[in-house]
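Here the complex is missing one protein chain, while the rest keep their positions.
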Amino acid sequence: MIQDTVTEDLLLRQPKFIAYLFATVLVCFLIFDPSQSIIGHLLEPALGEPDKSGLYGRFVTSFMLAVLMVLNLLAISLIPNFRLQVISVWIELLILFLSFFYSFDLSFEFIRSKIWFMVTQGIFTTLYVSAISIVIASFIAIIGAVAKMSSNGFAYAIASFYTSFFRGLPLLMQVYLIYLGFPQIGYVIDAVPAGIIALSLCYGAYMTEIFRAGIMSIDAGQWEGSRALGFKFSLIMRKIILPQSIPLIIPPTGNQFIAMLKDSSLVSVIGVWELMFLARTLGNKTFNHMEMLITAAMLYWMMTMVLELIQSRIERKYQKRQSR
Amino acid sequence: MIQDTVTEDLLLRQPKFIAYLFATVLVCFLIFDPSQSIIGHLLEPALGEPDKSGLYGRFVTSFMLAVLMVLNLLAISLIPNFRLQVISVWIELLILFLSFFYSFDLSFEFIRSKIWFMVTQGIFTTLYVSAISIVIASFIAIIGAVAKMSSNGFAYAIASFYTSFFRGLPLLMQVYLIYLGFPQIGYVIDAVPAGIIALSLCYGAYMTEIFRAGIMSIDAGQWEGSRALGFKFSLIMRKIILPQSIPLIIPPTGNQFIAMLKDSSLVSVIGVWELMFLARTLGNKTFNHMEMLITAAMLYWMMTMVLELIQSRIERKYQKRQSR
Amino acid sequence: NTAYAGGVLDKIMSTKTIKIATDANWPPQSFINDQNEMDGFDVDVAREIAKRMGAEVEFITPNWDVITAGNWYGRWDMHVGSMTPTKQRAEILSFPAVYYYTPAAVAVHASSGIAQLSGLNGKKVGTGTGTTFELYLQHDLIIDAEGAPAFDFQIDNAEIRSYETSVIALDDLRLGDGVRLDGVVSSLPTILEAIENGYPLKVVGSPIFYEPLAVTVDLGDSELNEKVASIVASMRADGVLSTISKKWYGVDYATVK
Amino acid sequence: MSKTNQKVKQPIISIKEMNKYYGDFHALTNIDLEVNIGERIVICGPSGSGKSTLIRCLNRLEAHQSGSVNVNGVELHQHMKDIDKVRSEVGMVFQHFNLFPHMTVLENCTAGPMWVNKVPPVEAHEIAMRYLERVNIPEQADKYPAQLSGGQQQRVAIARSLCMNPKVMLFDEPTSALDPEMVAEVLDTMTDLAQSGMTMIVVTHEMGFAKQVADRVIFMDEGKIVEANEPIAFFENPQSQRTKKFLSQVLVH
Partner (left out) sequence: MSKTNQKVKQPIISIKEMNKYYGDFHALTNIDLEVNIGERIVICGPSGSGKSTLIRCLNRLEAHQSGSVNVNGVELHQHMKDIDKVRSEVGMVFQHFNLFPHMTVLENCTAGPMWVNKVPPVEAHEIAMRYLERVNIPEQADKYPAQLSGGQQQRVAIARSLCMNPKVMLFDEPTSALDPEMVAEVLDTMTDLAQSGMTMIVVTHEMGFAKQVADRVIFMDEGKIVEANEPIAFFENPQSQRTKKFLSQVLVH
């Protein structure tokens, strides 16, 4: 998207818009009745029991919230620096979410007692299963992509059957089929290898399409240029095409890796103690589900953000190299 | 990938390659010992009890299998038409997989008695939950994409927080948070709406990136051409940019829809009777899990293939229009 | 197709280790404790069985689906996880010994006016999917194990809500009377545990049925079956089962009242 | 700057002391230029000299950082209200045509009048056909741009601009993406337009066109206007060394 060179006046500088905004927010709050929710409870000292303060309480709470919200927006809009503005909105949203979590009456004591185990056992397992799987999946994907673009009937048929089948089946089913099915033809495999095989095959199928798109996006001129020099197919692929398609392959692969972090939780059905399994299990005895679920959610989110950071670093490195 | 104009001699026309192939296959079979597996049992009449036929049985089975396999490959390679070749490999692979399933000793009686219910109840629920969610997700994605590309600090911050958060959290966690969390702030929602909200929010986040890529891929010249005529932003977006980015958005969106078909199974944790839930439930009483899992897998696969077909139709329609 | 069956006992004896499958999500029968180790009633029973076989125990926690699919191929040797022996299950697995009986009960919200089981007729009742509780609500439950007391179906035409586990059903019931559910059928110990942890629930009436729960092994190793049967019998005879039950439930569930 | 050859002494575009930066890069330096109604101006200069940047500042596809740009009496700046109106009065033809590929030729031409000027469909259709006839391709009205040759596409782009009834037309190397045989047909169309009295600013390397049509030729280098003169004087008696060198290289081939 190309930004225009003429920017419209900021809406939050127009008194009419602010009035509208305030009215809308107020009506929303009145309809959704915050006095019953956690915010109402926070205002309890001022208004008394929310259940009893009735319409008056409802209106006062809503009014105060609406004023607060509009003032807050105005304050943020005064920040001149784009980055700072973004960061402050992020922080506010984060606080909002955390207070949403807080409304669950969480036992932080409990979280503290479990978090170390979740990190060492859960995150470790999740990460190593995912990392091994994504590497295998990438190899499968390269072969699959070349096969799908080939004019050889066998290669095309096998690759297309593979991608159709493994994209078509739910991952859980694949885990079961490999774990329960392989013994039927005589080979018993353990839970972790079975999980890794299932994840690799499934993601290999999705990533075949990514690699195919990456390879296809390279200008035909690169093939012609290389062929005209007398390069052979595998040389062209390794030295010319794949290196150039890496910048195009990395973003969707990063996405896949992030998705896999979460999908790897499916291997818990065959008894692997990864993060999600622990989240659903550890809190059971003392009925602290929510604590564990939210902790795991935060851990996943953190992992995702770290991965996104790494991804953007790699992307930038490649972009720099190619367009100096 | 650009095909070269010089094709190498088909490997299967070279006697040396065939000999190598045969030897490799034979060794593989010898190592993995098919006489213990289902194939061994099929050959039982000829060789007697697999357990007892020993090394001799193992060798004979392997040899016969290797001969069969190489002959089969040769037969297929003689088919002159690419399509027919592909179709026959597909059929063979399909038979192979079905016989793999067959080795589970399935009760087809049981499958027959349940399949109608799985289709009417399970597929119906799966499809309608997914379809509603993908539509909502697309709307979210358009707004998210525009916000993420905007120079407005608020819009950018909210959109980036949204995508980071909802891509970062496992979908299961989102389902739980919405289903169990919303009541905490005073609003009780049903399982199906909760599932749809969770799926829409999560996929909306992933699809924001898809739409962003689609919009960005449109040549800057289209923006300049439209601006030079005096079009306003929303007009450019609706009439010029989005219609042109549809062909680029459809393939990844199709992928997402296929993935969603399977992810929608997560709403089963809160008691929605979709396909996966039925698969895991119907067989429980009589311990016919495998029957139900495989049936569900086949149904998912069929749905996927139908969707892929529809997708390629739509893609072709758009491609045709734009490049006549 | 049962490559290891028959040799399971030999294998346990020669390696001096036994792999026991159980659930990690089923307190107080089996769960992960504060030390992040397996703990609970089933786990203690499993440990005792292993001790009496002279083997080290190693726990494995696959999904219920995977366990009940049968054909374990020696991935684990035994399952001690409160499985109800039914005739159909006996075609796939074998149940050498019943080691306790749990009462199944009905919970309602603390503020509920329902005082009798019949009060739930036609109401929304939640439970875990594929459980005997669900079968009970469907009037499909048959308990054919020896020593199990007879029972009646006391709730008619309930609108059954099946969850992945009945614990999520309890979470829903907790939201308020009739908000999502009017009642939940689960095992009495689980319900009591929830109440103890502050869930605003109460138990209605007396237990609706007693469910015999057995040690499970793969088909085909009769020596192992005999060995397990004799160990469980001796544990019952010398009162160890009762002691473990009292430790976890405060009551003796090892024998039917 | 010399303003020798004005037909009507009424400026429609007036640029004063204008400077433009891309980040740190000083793309245009102290540009002063007045264009009168009906005047035809050709801008030439080496690659990267700022020719495109200059004419893109005239309908604010690019923002300038200092000085003033005044188009048809409206001052262009970041917070102006009616940029869309100014743009609809300034037609622009790009090197790569920038037609809308998902719309037919006719739809390309009616979009502007209908969506911006709120002309009713029937009338917009008439306008579009009138200008498609003027550029000699009325028979292509129902085709898609991709079905036309480059020269035809560029003529559609010209017609699309004309449909908005612009006061000025800007051309940015309109023939440099065309095959040699198609250059002629587009130049003919442009010559035609010039003879009808349209105010035009044309960036081009087609020196034949400049000699034939221009009232003034402007030579740019490194973001500055180096020389501006009537075509005959410009080609036969270039003042600066840089201009001489450039002309020698361009005219040889």
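Read from first to last, the chains carry the letters A, B, C and D; within each, the first residue is number 1.
One rule holds in what follows: contacts are C-beta pairs under 8 Å (C-beta built on N, C-alpha and C of every residue); 3 or more make two chains touch, one makes a residue touch a chain.
Note that the coordinates shown come from a computational prediction; the quantities given were computed from them, not determined experimentally.
Between the chain not shown and the residues D:17, D:32, D:75 or D:181, the one that touches is D:181. The residue from A:13, A:112, A:239 or A:317 that touches the chain not shown here is A:239. For subunit B, the list of residues touching the undisplayed chain reads 4-7, 9.
Contact between subunit D and the absent chain runs through residues 46-47, 149, 179-184, 187, 205-206, 208, 246, 249-250, 252-253.
Summarising the interface, subunit A meets the missing chain with residues 219, 221-222, 224-232, 235, 239-240, 243-244, 321-324.
In this section, only the chains that are shown with their structure count from here on.
Comparing the centres of all chains, each the average of its CA atoms, the largest separation from subunit A belongs to D.
In whole angstrom, the spacing between the mean C-alpha positions of subunit A and subunit D is 47.
Centre-to-centre spacing of subunit B and subunit C amounts to 37 Å, using the average Cα coordinate of each chain.
Multi-chain contact residues of subunit C (touching two or more other chains) are listed as 65, 69, 171.
Counting partner chains per residue, subunit A shows two or more touched chains at residues 4, 7, 176, 180, 184, 186.
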